[in-house]
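As you look at this complex, bear in mind that one protein chain is not there, while each of the others sits in place.
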Amino acid sequence: AGAPSPTLELASRSPSGGAAGPLLTPSQSLDGGRRSGYIPIGYRGSYPIGRDAQADAKFRRVARITVCGKTSLAKEVFGDTLNESRDPDRPPERYTSRYYLKFNFLEQAFDKLSDSGFHMVACSSTGTCAFASSTDQSEDKIWTSYTEYVFCRE
Amino acid sequence: AGAPSPTLELASRSPSGGAAGPLLTPSQSLDGGRRSGYIPIGYRGSYPIGRDAQADAKFRRVARITVCGKTSLAKEVFGDTLNESRDPDRPPERYTSRYYLKFNFLEQAFDKLSDSGFHMVACSSTGTCAFASSTDQSEDKIWTSYTEYVFCRE
Amino acid sequence: AGAPSPTLELASRSPSGGAAGPLLTPSQSLDGGRRSGYIPIGYRGSYPIGRDAQADAKFRRVARITVCGKTSLAKEVFGDTLNESRDPDRPPERYTSRYYLKFNFLEQAFDKLSDSGFHMVACSSTGTCAFASSTDQSEDKIWTSYTEYVFCRE
Amino acid sequence: AGAPSPTLELASRSPSGGAAGPLLTPSQSLDGGRRSGYIPIGYRGSYPIGRDAQADAKFRRVARITVCGKTSLAKEVFGDTLNESRDPDRPPERYTSRYYLKFNFLEQAFDKLSDSGFHMVACSSTGTCAFASSTDQSEDKIWTSYTEYVFCRE
Partner (left out) sequence: AGAPSPTLELASRSPSGGAAGPLLTPSQSLDGGRRSGYIPIGYRGSYPIGRDAQADAKFRRVARITVCGKTSLAKEVFGDTLNESRDPDRPPERYTSRYYLKFNFLEQAFDKLSDSGFHMVACSSTGTCAFASSTDQSEDKIWTSYTEYVFCRE
């Protein structure tokens, strides 16, 4: 645990040759054991507005599932289904808000989180509207939301 | 469990001739036993805006209840009240966001989920507005929301 | 319990002369015992927008409290404070989204639900805006929301 | 407890000379003991919109904290920090949605509720927008929200 590594800053706080427990908080674990933490899962939704919206687009559409939190936790949970291309080479003790998943089913992400001992503690949604201005009637009327599901492992 | 099937990828991870337990996570169960998982129930609401809205339309209106999650879980909970026509022939280990219910009472869906051991863990709503442009005063003023109730079985 | 009734479909699933338990799910109870279920309480709020809103209208205004869920549960909880005029003669095993209360204090409804063994499990709100078009500056600027509190009895 | 009082209607339901328990629900208590109930705390927020909003107004602004619920509970929790001027002389067994607090820190209200045995069970927010019309560019662009935190004592 004392070897040069991305977690050096944390490791240097560990006592040499002793149990790291007393000096480490629950969200810190040098031996790779199970650690506490939060992982929010989010997506931005879009919908047609107006008469077309009534006809067909009733279903949830998820274009991309984003993952926030400590990079080591995200990698532990999602493994090779995690796309790190937008925030590459992030040290394991650092945080990111630019990971996303290679699949687009929220419940698949929920199951992976559940399998790793996380449970959903909260969710929230924000909505807004975009619309055609009076001089541009051809613009599509869409609106987007950002919905976030917060998972926690204690 | 080793026969060619849509769940082959999962099945191939099962030990031959032994208890599947140790290699399967809580959300995986090859013997058809009770499995953990998430099922979000959603609907899009619409309301008249303006003076008419004040007069009568006080009540919740649900045009269609959508069901997301693993197809096998959705079928276990909702049985033949599930409409799979928008996402037919989906293998049981796959996920969907295009199932919906043949009835329109949210609480009836809640009860079916409760009867199968699920409980509500979160809900969220997004709202937006649609409105008449300055050149089209005849358009109905409506707004739509997307409300989602997330259920979990542990 | 086997007599012709609106709950015949359910009643016909009951074993004759035996304990109904094994064939009934938690949300079903033929002997009038305590049953599990969900009751969402909702209201639509309205507010003035603009400078007037800053002056006085700080308080929550509830014009009508709507009640959704199984009719028998709603009647058990709210008794003669329940207005069924918008969905009359609804069989006890059916669901409604058109009941409302004869009083307008949300907390009074919460207390009645609590007294019947229900507790709040979630709430959500959606908001939107209505506004004056460029050709009609006299229209009042109001916005409405729909807020829902979901109660459950297990 | 049998003296003429605003709670006479309730008091008349109490058995004379016996334990009131069996006939009183958890939200009713004639002897001034600890009672169950809900107290929602709310506020309406306002924000500048546009470039100014990016510069400074990052912080939550609470102009007035409103208190809803049974008047006796509100008085028990908030004591002389409760402003009853907008709903004066309200009997203790009645409900109000027009009390507010003499201070403007939400967490101070949370602490008082916590000290009285209440805990937060839910919160929700609604947002909307107000904006300048095409003929009145001088109007301030603000938006308001209503956020509510629901507390419960069981």
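Letters are used for the chains, namely A, B, C and D, taken in the order the chains are written, and counting of residues starts over at 1 for each.
Operating definition for what follows: contacts are C-beta pairs under 8 Å (C-beta built on N, C-alpha and C of every residue); 3 or more make two chains touch, one makes a residue touch a chain.
No experiment lies behind these values; they were computed from the predicted model shown.
Student: For chain A, which residues touch the unseen chain?
Tutor: The list for chain A reads 25-28, 36-40, 42, 44, 46, 63-64, 66, 68-70, 86, 95-98, 100, 121-131, 133-135, 139, 144-146, 148, 150, 152, 154.
Student: Just checking the interface: what residues of chain D touch the absent partner chain?
Tutor: Its contact residues with the unshown chain are 45, 47, 49-50, 53-54, 58-62, 105-108, 110-111, 114-115, 119-120, 122-129, 131-132, 134, 137, 141, 143, 145, 147, 149.
Just so we're on the same page, only the chains that are shown with their structure count from here on.
Student: Between chain D and chain C, is it the same set of residue numbers doing the touching on each side, over half shared, or a different set?
Tutor: Copies use mostly different positions to touch.
Student: I'd like the angle of the rotation relating chain B and chain D after CA superposition, in degrees, nearest 5.
Tutor: My answer is 145 degrees for the C-alpha fit.
Student: Which integer distance in Å separates the CA centroid of chain A from that of chain B?
Tutor: The separation of the two C-alpha centroids amounts to 21 Å.
Student: Find the geometric centre of each of chain A and chain D from their Cα atoms only, then give the gap between the two centres in Å, rounded to an integer.
Tutor: Inter-chain centre distance comes to 34 Å.
Student: Hey, what residues on chain A touch two or more of the other chains?
Tutor: Residue numbers touching two or more other chains: 126-127, 134.
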